[in-house]
Structures are given as C-alpha cells and as structure tokens.
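For this depiction, one protein chain was excluded, whereas all remaining protein chains were kept in their positions.
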Amino acid sequence: MPRKTMIEAINDAMDVSMKRDERVVVFGEDVGYFGGVFRCTAGLQAKYGRSRCFDTPVSESGIVGTAIGMAAYGLRPCVEIQFADYMYPAYDQLTQEAARLRYRSNGDFTCPIVVRMPTGGGIFGGQTHSQSPEALFTHVSGLKTVVPSNPADAKGLLVAAIEDPDPVIFLEPKRLYNGPFDGHHEKPVIPWSKHELGEVAPDHYTVPLGKAAVRREGSALTILAYGTMVYVALAAAEETGIDAEVIDLRTLLPLDLEAIVESVKKTGRCVVIHEATMTSGFGAELVALVQEHCFYHLEAPIARVAGWDTPYPHAQEWDYFPGPARVGRALAETMEA
Amino acid sequence: MPRKTMIEAINDAMDVSMKRDERVVVFGEDVGYFGGVFRCTAGLQAKYGRSRCFDTPVSESGIVGTAIGMAAYGLRPCVEIQFADYMYPAYDQLTQEAARLRYRSNGDFTCPIVVRMPTGGGIFGGQTHSQSPEALFTHVSGLKTVVPSNPADAKGLLVAAIEDPDPVIFLEPKRLYNGPFDGHHEKPVIPWSKHELGEVAPDHYTVPLGKAAVRREGSALTILAYGTMVYVALAAAEETGIDAEVIDLRTLLPLDLEAIVESVKKTGRCVVIHEATMTSGFGAELVALVQEHCFYHLEAPIARVAGWDTPYPHAQEWDYFPGPARVGRALAETMEA
Amino acid sequence: MASDPKSKAASPAPLRLHVPEPEVRPGDMPDFSKVEIPKAGSVERPPIDADPESIRKLAFSIIRVLNRKGEAVGPWAGSLTDEELVQGLRHMMTLRAFDARMQMAQRQGKTSFYMQHLGEEAVSCAFRKALEPGDMNFPTYRQAGLLIANGYPMVDMMNQIYSNELDPLHGRQLPVLYSSKEHGFFTVSGNLATQFVQAVGWAMASAISGDTRIAAGWIGDGSTAESDFHSALVFASTYKAPVVLNVVNNQWAISTFQGIARGGAGTFAARGLGFGIPALRVDGNDYLAVHAVGKWAIERARSNLGPTLVEYVTYRTGAHSTSDDPSAYRPKAESDAWPLGDPVIRLKNHLTVRGAWSEERHNQAEAEILDEVISAQKEAEKHGTLHTGGRPSARDIFEGLYEEMPPHLRRQRQQAGV
Partner (left out) sequence: MASDPKSKAASPAPLRLHVPEPEVRPGDMPDFSKVEIPKAGSVERPPIDADPESIRKLAFSIIRVLNRKGEAVGPWAGSLTDEELVQGLRHMMTLRAFDARMQMAQRQGKTSFYMQHLGEEAVSCAFRKALEPGDMNFPTYRQAGLLIANGYPMVDMMNQIYSNELDPLHGRQLPVLYSSKEHGFFTVSGNLATQFVQAVGWAMASAISGDTRIAAGWIGDGSTAESDFHSALVFASTYKAPVVLNVVNNQWAISTFQGIARGGAGTFAARGLGFGIPALRVDGNDYLAVHAVGKWAIERARSNLGPTLVEYVTYRTGAHSTSDDPSAYRPKAESDAWPLGDPVIRLKNHLTVRGAWSEERHNQAEAEILDEVISAQKEAEKHGTLHTGGRPSARDIFEGLYEEMPPHLRRQRQQAGV
C-alpha cells in the first residue's frame, strides 16, 4: 500500500470526495492557487476548477458564514481555517449557527460542513500558532469534533466528516503532518513513509466518527489521548516500562465511551493527557466520565497531564509541551497511588 | 441596611466606582440614555455625562475591542454585552486579546476591563437568550470569571472586578435579577426585599474574587453550585431532607479550591450542578479537581447535574432547566451509592 | 515618554468624545424637517448594468413612486396591475391584523414574546412579490411579510408563536423565528447579522451550481454595525454573488437611534459604495417603489451582474418587541410625524386614485382579513398555546440536533425519562 504524509492523506481525502460528489467545494485563505500554507489543498484548484476550490479574503467569519449558506443550499463545503488559533472570528458562526441550523429549523435546513484547522504546538509558533481549542467545540452541542493522529485515519475520518450530515470540526495536529512525533524534539522525526499508519489506501474509504482505537494494549493503566499526544503516551509507556493501554480517541464528540470504560475497568487506573490548557480542557470531561462510570474500579485518582494554564510561549515551548517526561511522571505516580 | 434588587446592586456598583474613579467608563448597546434593556445602567449617563456612559453600535467585537484599547490607554471600562448569548462576535477580542495583553507584552500593556453579561435561562428566552457560557471563559488562561448569586455579592464582586488589574468576565444570572429563584417556576418569586442577601451597603465595598461562600452547612454531601443553581441546591436539600453543604463558588477562576476540598473531605460525597450544557461544562473541571484532591475521601462517584447537551429550547424550558427534582434525584443517588 | 527632537508647535485644544444623539427625546417635539425627502418620481432609473460609480447618487437619495396625491409617477412607477396591487394591499393589511392579534395574544399570556412590523409592512410584502419561486430569503425577525405575501399559512405561523403541538419547529425556537425552505424563508436566528453572510454563501452556491436562483439577505439598520455585515459585503463584492443585500432602516435599534450605527456616513446605502456594490435607497413605505427597486436588484443578481445593496427608509412605529416600551426613549408622537406616511394608507389611496379601490372595499377587506386571522387563531389555539393545551414533547429537546442521535444524548434522554 502507498505511504503518504498526513498532508497528502488529507489532500487525498478531499480529492476523493470532490471526485465522487460534485457538491463538495473547498476554500479558505491561500487554499486555491497556492494550495494552502501547509499544502493540504495542493492541486485541487487545477483539477476541479476555480469555482470548486478557491482563495478567500482573510475573513474566518466570512469563510464559515458563506460555507453555512452553501450547505443550506445543498453543497458540502470543506473549508480551511489557516490555524486553529484563527478560528475565533468564526466562533459565532460555528457555535450559534452551524451547530444549530438543523435543530432550530427542525430539519428544514441542515449544515453538512467540515471545518479543517491545524492545531497544536511544537513548531515554535508561539501563542498564536499553537493552540488546541477542542474543548471550545466539545462544549457546543450540535458540533462533532475529530482529531486524527495518523495518515490512514486522517483520510478515512476526513472522508467520513465530509459525508456526515452535520457540521464537523476537523482538527489536524500540525506536528504530525510529516511524521509521528513523541515529544522528543531533539531527535529527528521519523517520516510517515517509515510508519505503518502511513499506509493510505488510494480509493475511497471511511473511518467512522465516534470510534476510538487502541494503539497499545496494556493492563496496568489506561492512557486516554488524541492527536500528537498519542505518540507521547506510547513513548512514556515505553520509557517508564509501565504496561499502559493507550487509547487514541480519534473523535472527541461523539465519544467512544464504551471503549474507554472497558479499558479502565480492566486496568483500574487512568491518565488523561492533552496539549490544550488544563483548566476546563477536554481532559476534565474525560475525567468526569471515567470517575462516573468506573468509580468502583478505580484504584487511584485519575491524573491529568496537559498544557499549563497559560498561553503557549515561544521560547519555552518545550517546557510547556507535556512531553514524555511529564507524562511518565504521572504514570508512575498513578501506579504508586 | 437598604435592600436592593440585583439590578440595583449592579447599578450601584458601577455608580460607586464611577464616582470614585474617573477612569471608569460604562458603555454597550442601549446602556446610555435608556439605561440598558435590564436597566442595570439606568441613570449613569445623566449622572456622569455622555462621554463616560454611552450607547454603542450593535457590535460586540467593537465594544470589547474599543474597551481593550481604552484599557491600554489607562481607563477602566466596564462594558455590557446585552445577553451572554451575544458575546460570540467578541470572543476573539476577549480570548486572544484581553486575556493576553499583559502576558504577551510582559506587562508593558495591561487590560483592566470588566465585561458584564446576563446569563442563564428561565425567562422563556429560547436558545439565544438563555446561555451559560462560563466554561468558554474558564478554559482561557488570562481571564477571570465571576458569577454572583445575590445583590450583596453582586455589588461587592463587581466593584472588585472593576478594580481588578486584569480582565474579568462578569456573568449575571438574569433569573436572579429580581429575587432568588429555586427552579420552582410555578411559584411566585420572592423579591430580594424579603431576603437578607438583598441587603446592600450603600457605600463602597468589595467581595474578593476567588473566595467561595458556604450557603448551607451540612455533613452528608457537598453541592458545588453558582448563580441560580445555588437556590436550586438549597431547595433540593430541603426537599430531599439530605443534609447537604451548599457551596456558592462566586468566582470560577480563580477558584476557591481550598473551600471545596475542605468540604468534600468532610462530607465524602459531592454533586456538581450547573445550568450550562453538561459536556465540557465547568462541572467537568470541578469533578476532575475534586476526584484529584479528595479521591481517598470519596464514598460515591461525583454526580453532575446540568443542562442537557442541546440548545436551550423555548417551550420545553422547564424540562431543560436542571431544577430541584433533578438535583434531588442526584443527591439521593449519591447518598445511596 | 520617548524623547523626540521636535516638540509640539502650539499646544492643541483638548480632545472631546463625540457621541451622536437624536434631536428629540421624550418630552420634546418630534421633528423630521432635517430629513430630506426627494419628490416622488424624481430619481432616475438606470439600466441594471450601469457602472456602480455612475449611479452613486442613488445611495444618497430616496427612490419614491407614490406622490402626495396617491399617483404613481416617474421612471420607477413599474407595471403592477390593479389586481397585483390589491393583492399587495391585502398582504400588508393581513400582516398588520396578524401582528395586532399576536401582540394581544402575547399580552394575554398565550405566548412569551412577539415582534410586530407596524409601519414597515411594505418592505417585506412588496419585495417578496419581486422574487421568483426558488429564490431564498435570509430574513431577520421583522420580515414576516415574506411569508404572508407568499401564501405561507397563518395558522402555521401561529402554531410556531404558540409553541403548540403543531409548531413546525417543535417548540425549540423563540416566537417569530420561523423557518420555511419551501417558502424561500431561511430559519431566523436570534443572533443578529449572521444570516447576512450566509445569504451570500447561498448565492455563491447557486452560482457554483450553475443554477438561476438568487438569494436576498436582510438586516436592520442597527445590525449593520455587526461584523457579519462586513463579511457579507466583502464576499459579495469579491465573488459578485447573485444576492440582494437589504438593509431595513427603521430608524431605531431598540432604544438606539440610527445615528449610532450610521456614524458619519450620510446613509446606510453608502456602505455598499465602499465595496463597489451599487447601492439604492428607497422609500420603504411605498409599496410600488419597494417592488420596483427590488425587481431591479433581483434582475441584476439573476443576470450575473452581482450584488446590490438596498436601503429601505422606513420607521418602526411600534415597540421593538413586547419586552420594550419606546416611550422611555423617544417622543410618543414621533411616528405620526414620520414624513413617509403609512404604507397601507398610501397604497390604499393609490388604488383609490386608480379607481380600483374604495373606502367600502377597504372596510370589507379589513373585515374579511380580520375574520381570516381570527379563524386561523382559533384553529391554532385548538392545538395549544404556550402554557395550555397541546405542546411539543420533551423528547423534542433531544431530537433533531444531529441527524443521528449520538450515544450521550440517548443516555441523557433516558435520564430525562422521555
């Protein structure tokens, strides 16, 4: 099977979808002629023409607002926000409009849009190119939120998102675009061409929204992670020698609660990790659910490891990033508790 | 001591602050001549003139954006967003700008603004006049978030917020404006004039940010609540006969974790309640903290009672609102667990 | 402070904040003498493909057709037949009667909230008749005339207002936030201005699809200050979207007079000019003028000539909503002083001058319409009002949020026991 980077996989998902369905249109800042600052839409304008893939003004509210109008018309827009850090001008349209069209009109109008945005740190992007705003979406009823962690999933999940009848926020951990990254920034990145999850089937396929994947089976403890943090979890497990089960959530909402509960009931211990700031992060929701559903199986408090509750600093990026050492410490503490 | 409604108390806080400090300015949609759709700013324009209290265009991003500029200049703007449901166009300015001015400029510029907004349901306002977006603020580092539950606190907390050197989100539970409301919508509201927390000292005073208040002492279980839900908690305790300790958080960030932990360690049981949607609500953070800090004292899973994970419906408002019956059920279940 | 070689020449006077205020407030005598009203028939009618720059002055005038004598004059007089005009009059009268009944129903506690159109009926009623089936409006809460004039059943509107068991929106929406795709009426949002850019998106989608349908966005004077007004103009201008951008300037945004939103620009139409979008200002209380200008803009859009911005100059005679009391911020008699008159009376006079209408026919129509409204109301009330009788189910809280209900909502619905 051909191996692709995550960028190529994402590009492929849009390509496949545009080919199969004339209603799929792709637009955003610099996505047309140039193909996107991360190249995710490269070649699509040349292939499908300027009215199906085009550059927009620098206006996130306009991008999402017009996408909603197009979806109400009957198209299936898949739009790009250049960095998740720049979705805020569109937050009103996303949360008050896209999320509620179907509900408030009782199905008279629907909103099948996908809003792609690169997230996460690790590229020295500072406080405005590093954010992980997933919890700002999971709190909003009516949205679905997806975070792929590898090329194979990225393609299948993006195709599923485009085909989904409801609005989907598709968060792309940019630190994973070129290879799995475990937080050891001092080491060179292994490219996806060397990783089996870099295998991306050329044809149409989907990975269903709402299903988690077990990336490492283990019996001592369950780590709940998504995106970049999946690899940090794996590294921390290897480095501490703790037999952790690593669950890659893939979709945060709808959440695969069943898979989570099953694992924690088995291991009796749980560590929740993410890159976003800790307070009111999605990890809090995971902790709340795990303690609710697995209370009598828990042998230790559920630990959270997350970004500190500050903006993402530029120079101190690696003091901020919750890397394998910090996660490893939490694993050890949870085992000892 | 004179008794005031919460509206009068809030008005009083601004009045006192404007009198003491020339730098305090008040503006927002309909707040000038008319005095605000809830009358919170009534009389201020007449008293302090049009350049210290004025009407603005219908532009929340403009209101907050100009307030930030004014704060950078050296003023202390206290602005109104007409309903919390309409803060979304200002979300970029609030979260990316106000919250980070001090940090990103290393104190060269600061942002002492207060953004007041009525929150919560119970007035048949439907999905766009009922929202409780506090979790969308508590996840953002650099902001403080306050939710008063009575006139005495409302004045003292608002004065403290205006005097605070950093940006404060001040959420006013509109269902409490005229009297404590416990969720029994079929019964007439008792006015603040009949409630001791309606006693508002006429002079300047503050209630410090970050300190919770125990509204009911109890030994069986701890209820964590804020805003309207404080009264629902009290009603549920009375109606179930469960000897619950009711903690009114008052400030969500900074949070009075000490008071919470002390109480839960004493009772061994905890129920967290709020009106906002459940998933990724602030309740999740409370649960995560309580289980982290009180794990070995907990005798039952921490329960959450919250708004359903849907928009706030118009007609089914009382099926949506987490009233004393639903809270009471959670208390009973937590006692039996 | 930075040291700078140059120092200030002469120390300038202190700055002062300019805060616009209406000329009159409660207690004052209303005065519209400063509002310039061009004579009916005096404004030119350019071809639809005119260069926007060449028709700039249309953004600063007011296109009017009906003169004081009730005659239709000038190049915008249009070609509506007697029959069509009588129908238009009936639509406006229906909307007014509907409003009066629903306003009263709210006072009677049959619903929580209502918003009326008093004085602005011509805008939405006449514009709807200029559209084709399949075109899509993105309205605010104050364009129910689009539904009435398109034959949407009043009883369905009332069912929505009452949130009763037949409410098409299952109780989920605030009264008057209707939705009807079939009738070209996009689901109304409680969040101002969001629909304006969505209208542009819908229009772009139509163009992308090689369709012939066009969109119309609607917004109030006050709401033009919102960000999405800008997004709409930017995208409409760039992609030459087939959309008509309607600004209903009814002089007020709740208690805030239009001068606060409009600022230093003479008109709201002027905003369009900054984007190279042709902008027209029209007498919003003149059914014929609204229809003619609407037709012009719609034809432009359908001919792929791009967007048009239209400002309807009208006056919000009633309160903002049932939660509002305008006597606190404007003189009570201000609406009587409003110089563009009443749209219903003006069209009635015109039809009478044409010989197609009379006092008796008017009275008779009024009675008939009231009957229709009352019988719709009776029918609706059979199915419940907000607090009594049939109501939507508590299940409806959970349903219809996603096409397929996700597991967490299923659990919550179960917990709710519904």
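Order of writing sets the labels: A, B and C. Residues in every chain begin at 1.
The rule is simple: contacts are C-beta pairs under 8 Å (C-beta built on N, C-alpha and C of every residue); 3 or more make two chains touch, one makes a residue touch a chain.
Because the structure is a prediction, the values reported are computed rather than measured.
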Quick one: which shown chains sit in contact with the chain that's not drawn?
A, B, C
Out of C:26, C:109, C:274 or C:339, point to the residue that touches the absent chain in the complete complex.
C:274
Full-complex touch with the removed chain, picking from C:204, C:219, C:254 or C:394, is C:204
With the full complex in mind, choose from B:134, B:153, B:166 or B:317 the residue touching the hidden chain.
B:166
Touch with the missing chain holds, among B:52, B:129, B:155 or B:174, for B:52
State which residues belonging to subunit A touch the missing partner chain.
29-30, 32-34, 37, 50-51, 54-62, 85-86, 88-89, 124-129, 278-279, 308-311, 313-316, 319-320
Residues of subunit B in contact with the chain that isn't shown?
25, 51-52, 56-57, 59, 61-62, 65-70, 72-75, 89, 92-93, 96-97, 101-110, 141-142, 144, 165-166, 210, 253-255, 257-258
Hidden partner interface residues of subunit C, rising order
1-4, 6, 8, 11-20, 52-53, 132-134, 150-151, 182-184, 204, 206-208, 210-212, 214, 225, 227-231, 234, 236-240, 242, 259-266, 270-277, 302-304, 306
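We adopt the following convention: only the chains that are shown with their structure count from here on.
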Between subunit B and subunit C, what is the separation of their C-alpha centroids in Å?
35
Rounded to the nearest whole Å, what is the centre-to-centre distance of subunit A and subunit B, using the mean of the C-alpha atoms as each centre?
31
Between subunit A and subunit C, the Cα-mean centres are separated in Å by 41
Residue list for subunit B, restricted to those that touch at least two other chains
85, 88-89, 127-128, 279, 309-311
Where subunit C touches two or more other chains simultaneously, the residues are 172-173, 177, 189, 191, 227-228, 401, 408
